[in-house]
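Removed: one protein chain of the complex. Kept in place: all other protein chains.
Labels run A and B following the written order; every chain starts at residue 1.
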């Protein structure tokens, strides 16, 4: 499995990378939505899933998801949103934008992996 | 785990950057740049700190940044209007946040008490957003976060195998039965990236599946819209674990909850029917892909592979290296250990020396400058310089973060002295060696405190003097050829020269009867043992004297100069080399030694026979520089390699005069036996082994491998009787 993870926080990026690494999941990182979009378009093969933060400079998570979903070739890629706790309207907006699911930060590494496996159908 | 430690270190590193962003943003708000981007950036900074803090259970940091974030959210939503009071509150909160981060770095908790003003702001902010919540109609929102409630990160999770999460307690299934799950996707399911097939796979982990497609719902093929699911499944799940709970099953549909209709019914075991496979299509229960044949609603071949949108996804499983998009500019930056860069810098230094040695030996071997070797060497020299520049650029850093740190110093100093001061900055993007940036922090801090303490007047005094009540301290940086000049200017009362002079006399630093020029008095500030602070306030006196500032600047091969106008203010100019490692120098010979004089200090060179030299005492001479006589010193004498002697013109030698102008001192002339060359040299620090060596800033290694000293013109002037006390000379001349 290969995951594109987007977060402007280096700490979170490192944690995601480490979490996935330990599960044998490859990851590619981007620092904001715009970079995420650029990288996504350049990725071959496409990632099996995308993990994105919401609050980011330049292009935020919602904008990123909308941009991804606007392109047919990316329609099938599951996108999980990393949100902060309790922010229900954030989740709803993410859903409206086309997110597949959400992970609450600070995230539980095991749940992150389970969620990724669930949405990708990959081990 | 060490990798967790590393992430922790990363987090604190990032915190420092975020705090700078935070403060920078708040200052922009203060300056009136109240656009949404700035507010967002400020919010994000606190938000990211909170996020990371959560991962490491830094409770004080979490609770403080949470409150802070709430307050900032008010700014974002517009429920809190941005004004000076609000910004001041936020700036103080950012200082507190900085303190908490600093505590956390030391492994301490810190005081998370929320200051009243921040709490009040947060309350205003959340009052505003509560109304908005009502408008959103919270009640209509589906219960999204049952299963993914905040679970504080358990570091041990990293050591485990990532088992399925603990399910909350829920009715347990009885042994032997099965779950009948009705699953009807809604149209949005597919546009959200959810895939029924994968949901089935996840279910399959829990037990044997018997999916049935409810075919009557299927439209005729020609009407089938692949993005509009019109199918429904009934899945019988025979749990492999007898205590499988409904919640656990629901967790599979976690993300699909409001995108499909799900009903679950537990069925008691049907007594006589051990083989419940009525559908011929159902495969052997153990096959993971058992659901596929009937489950895939998309008009794609029901191959046991993912849909064709991601044809190669399976192939890219663990073994393959990260398929970094080659053209996408994957990462704009990489992080490199500073040690590695330093090693590179050293190696480049060696390369420069080696190249110089090679050039020298080519010349010595009599190969003409038109020879192939010589032109090859020219290319090599150019390349070497380019490499040098590139390597130096790696270490270069904008002074922005340094300047931002000073805003806090200004705030604190202003508060402590009861003065009203604002900081103006300019040229923050000027770049300078990272080490220089770091080592400037203390001197700048001290100088700014000094400016506020001694320079800027109290608001009342300022008004009385016809100035605005708010004083200004201005911090600027600019590049000037190969140096960076940093200036600290205040619009205060200027250096109180009478007081400075009196104090220097009182401390025995100068004889009471010695007449001093204003510039000389200003220079007294930098003498060791001179500190005006003790008598005036406890602010700048807490730290160090200006002599320590000067030493710190000299250690960076920099110079410092003052310019003060009574009643108008004072400027300290720090001039620093762009890098620590390379210096443009003039190689001269004196007393059989070769020495390097920094080119930056040399204003002019003259040959002895063209110079106008006038003896003014048995041992001393002066020489004309641009219509003005300046003291003349023999370099060998200044360095202590030769006894003082009268310098006069000897037409038969190569000797020359270098007119040098240390930044903080008057110009003077240095006699050298010969000027050998002008070139870049690699600065070799004298290291721990020497202590301080007067008149010398560092050493270098020349092309022939010999060590040469790099002369410190300022130190040389201060150490020399011939130059100190220029007032005496001027008396003679005028």
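In this section, a residue touches a chain if its C-beta (ideal position, glycine included) is under 8 Å from a C-beta of that chain, and two chains touch if they have at least 3 such contacts.
Basically, contacts and distances are computed from a predicted model.
Missing chain, UniProt name from the options "Protein FixC", "Iron ABC transporter permease", "ATP phosphoribosyltransferase" or "Purine-binding chemotaxis protein CheW": "Purine-binding chemotaxis protein CheW". The missing chain, though absent from the view, touches B when the full complex is examined.
In the complete complex, the residue from B:46, B:345, B:578 or B:695 that touches the missing chain is B:695. Interface note: of B:231, B:561 or B:718, the residue touching the hidden chain in the full complex is B:718. Interface with the hidden chain, as seen from chain B, comprises residues 346, 349-350, 353, 526-528, 547, 551, 593, 638-641, 684-696, 699, 701, 705-709, 715, 718-720.
The rule we apply is simple: only the chains that are shown with their structure count from here on.
Chain centres here are Cα means. That of chain A falls 27 Å from that of chain B.
Chain A meets chain B in the complex at residues 1-2, 8-12, 14-15, 18-19, 22-29, 31, 35, 38-39, 41-46, 48, 55-57, 69, 73-80, 84-86, 88-89, 91-92, 95, 98-111, 113-115, 117-122.
Taken in their complex, chain B has these residues touching chain A: 3-4, 6-7, 10-11, 13-14, 40-41, 43-44, 47-48, 50-52, 54-55, 133, 136, 138, 141, 144-145, 148-154, 157-158, 160, 162-165, 190-195, 197-199, 201-202, 252, 254-255, 258, 306-307, 309-318, 320, 322-332.
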